[in-house]
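The complex is shown incomplete by one protein chain, all other protein chains being positioned as in the whole.
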Amino acid sequence: MQPSYVPTIFFITESEIDLNDLLGQITQTSTGAAAIFTGMVRGVTSRDNPHETEYLEYEAYIPMAEEKMKQVADEIHERWPVIEGIAIVQRIGRLYPKTPTVLIACTAAHRDTGVFDAARYGIDRLKEIVPVWKKEISPTGELWIEGDYIPKPGE
Amino acid sequence: MQPSYVPTIFFITESEIDLNDLLGQITQTSTGAAAIFTGMVRGVTSRDNPHETEYLEYEAYIPMAEEKMKQVADEIHERWPVIEGIAIVQRIGRLYPKTPTVLIACTAAHRDTGVFDAARYGIDRLKEIVPVWKKEISPTGELWIEGDYIPKPGE
Amino acid sequence: MNKIKLLFFATIRDRAGTKTLELDIPFDLTIQGLKDKLSKDYPNLKESMKSVLITINREYAFDEAVVPANAEVALFPPVSGG
Partner (left out) sequence: MNKIKLLFFATIRDRAGTKTLELDIPFDLTIQGLKDKLSKDYPNLKESMKSVLITINREYAFDEAVVPANAEVALFPPVSGG
């Protein structure tokens, strides 16, 4: 059954991401389960090209990023109509290792409703279409990290 | 590559579950992704037997519950050796609708490492073998909620 | 006699009317034997013994297991945490 009201939160911020607060905002009386994804800055990367990171510098095309975050939330809700609440937050600015940089949280009445898949879909889509970029500052220099997804018409 | 040190947190508590704090405790320098599950008390349930809940009263066989939470963490680590940190927390006592009652969080270097599946496995296993029970207090009376899993020898 | 400690939880505790019980049992008593004894001595628990989970020293135990010396034995319904 589709909930009548779906709290949807999406914003770019320079402040700390408060998981307790965001979870509270997307919890309804009918909510029994939440799946939350957060990404953090890695100080040490082992896979692919092993390296160290001093910090990441994030920037966003803010108004479009917030519109595309809303689109990701709409896509989640369309694919998983039982989702009761969605929060999508991207932090920008200079962010050091171990700092949470992004959060996707989805709530539902029960845990076997696709709530994990919905959160997974959310972070994958954010990394495809939300205009945010990061520059990596390492002991050996600076490097813009570029994605590889080319949005299709209508995305 | 298996991380050399795996922060593992597991406890029964009567206090609020602090997601920010727990996430921080299982984040290492090599961590880039976290999947977190939380369960909350539903005030209104629509599925199966629709009803309202005033509050739930949780109790645990505490020392065994904490041993079994450690076992769940060990099982997660055995199945997903790339997991870098695990937190498993069950809150007990009188808990009202919208309150988080349980948390399972798993961290890894990257999000495509099974970190979502690991968290999902963790909550499923907790509901099978960790000795915690809840009594539901509704406008029409009290009812112990019973699970249906019978542990096998060695579990 | 083997002095053991029983712990009851949830519905089982409600029916037993107590959280704990100290019991003297023969050294060769199995879990099945313990269940039979409890059903006989505490009629309120008889119905519960059909679906009860039992642990010995915090590990799940089954009918054929012999209760060891000074064991902590817990009896409870299938768990429902989360």
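Residue numbering begins at 1 within each chain, and the chains themselves are lettered A, B and C in the order written.
Just so we're on the same page, a contact is a pair of C-beta atoms (placed from the backbone, for glycine too) under 8 Å apart; a residue touches a chain by one contact, two chains touch by 3 or more.
Bear in mind that the values here come from a model prediction, so they are computed numbers and not experimental data.
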Which displayed chains the hidden chain touches across the whole complex: A
Residue, one of A:Asp48, A:Glu78 or A:Asp148, that touches the chain absent here: A:Asp148
Selected residue (touches chain absent from view) among A:Ala105, A:Ala118 or A:Val132: A:Val132
Touching residues on subunit A - with respect to the absent chain: 39, 58-61, 63-65, 67, 90, 101-102, 123, 126-135, 144-153, 155
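By our rule, only the chains that are shown with their structure count from here on.
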Whole-Å gap between the CA centroids of subunit B and subunit C: 26
Mean-CA-position distance for subunit C and subunit A (Å): 49
Whole-Å gap separating subunit A and subunit B, where each centre is the average of the chain's CA atoms: 22
Where subunit B touches two or more other chains at once, by residue number: 39, 123
